[in-house]
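Note that this complex is displayed minus one protein chain, with the remaining chains in position.
Naming follows writing order (A and B), and every chain is counted from residue 1.
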Amino acid sequence: MTVDQRYCREREGNILSRTLGDIGLLYHRPSGQTHIVISPVPEILEAMEDDSPVSVGDLLQRLSRRFDLGPQETALPKIAAHLADMAALGLIRAVA
Amino acid sequence: MKHRVTLRIGPATFRIGSAWSGPIGELRRLYADYPAPSGGLADFTVRLEPAGLLRRWLRPSIFITGDHGLADAAPMSLAHSLLAAEMGMNLQMALGWRRHLLLHASSVEKDGRVLLMSGESGSGKSTLAAQLGERGWRLMGDEFALIDLAAGAVLPFPRLVSLKNRAIDVIAADVPAARMGPLLEGTAKGDIRHMRPRADAVARMDEGAPPALLLFPRFGHASAIRPMGQGETFMRLTQASTNYVALGEAAFAALGRFVDEVPAMAMDFPSGDEAIAMVERLWEERA
């Protein structure tokens, strides 16, 4: 996965979420898997709230407005890796 | 099959077939007072078969299977046939039950509310439930707790209690022989002896109640109680459930609700008497 890869959110209704105390739970309907999510996954999902596809760079910009993520050259690959993992789980979708 | 019996335990009915009369006779005796299955329709078939062609006569050993089975299950000695039958029923529940969320936990009821105890084998949850069941609590189950998917109530599954090793003497001292099964020595889990729950626990096996407290007991440690966070509780219970994944969305909703509503604590205890005192104290504080 490169930083040029763009992603969009999983279709509305495919993910159920629930907060229990200090953790977030996501139930992913197509796979039937439950994911326990911790930061930065909820923040990334929130930053992708509108349904248009975003690149890793776009997302880093959006997140940087709210969080201190350090220098771009270290933050960018980290975000890219998170997005690739989330896409593998089906929480977001890679778009061509 | 040559020998057979149909048993109902809580909401589940089992048709058990056996190549030998021994285990069927034991089951008939120990389950004699259980409410009869309605109409003879079974949810599951259990089979106790000879392991290998000649094994029926030559050093007989039992292969446990049925609707659901494990291909690599180790054969058991015919001397442990009652245990084999119980394991056969457990196997069907663990792999096949879909009508409730199934938690690997013991449960007891008092004042119309349920205390659940979850933990690995050896945690003491089974012994503790059996002891409470002899001291004013209603024993609902020593192994599986069934959670209603819609209403959240706990339903009983009061099969025979499986007492292990040191627990056997502790409990058997207070229980009439008619409620006890044979002593099974040298099983894979050590010595085992089965015990029929008290008559009222059996008679009320269709009566559920809402959960009030969840404990994760741990035998053999200094007394300590630690409240458990909801995240940890949820994770532990998904691991303690044999059908969480199979039930999908319904289990996600039911377990989320359970964890949200029921306080959970880890409880370390050094002895049975100490554990009972701790449980009674926690129960009163909760009320």
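Heads up, the rule we're going with is that a residue touches a chain if its C-beta (ideal position, glycine included) is under 8 Å from a C-beta of that chain, and two chains touch if they have at least 3 such contacts.
Note that contacts and distances are computed from a predicted model.
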*Can you tell which of "Putative nucleotidyltransferase-like protein", "Acyl carrier protein", "Branched-chain amino acid ABC transporter permease" or "Nitrite reductase (NADH) small subunit" UniProt lists for the chain that's not drawn?*
"Putative nucleotidyltransferase-like protein"
*Touch list for chain B against the chain that is not drawn*: 1, 13, 15, 17, 38-43, 45, 47, 49, 66-68, 71, 96, 98-99, 246-248
*In the full complex, which residues of chain A touch the absent chain?*
29-33, 87-88, 90, 94
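As a convention for this text, only the chains that are shown with their structure count from here on.
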*asked:* List the residues on chain B that touch chain A in their complex, please.
replied: 229-231, 234-235, 238, 244-245, 248-249, 252, 256, 259-260
*Can you check the complex and tell me which residues of chain A touch chain B?*
16, 18, 20-23, 25, 27, 29, 32, 34, 36
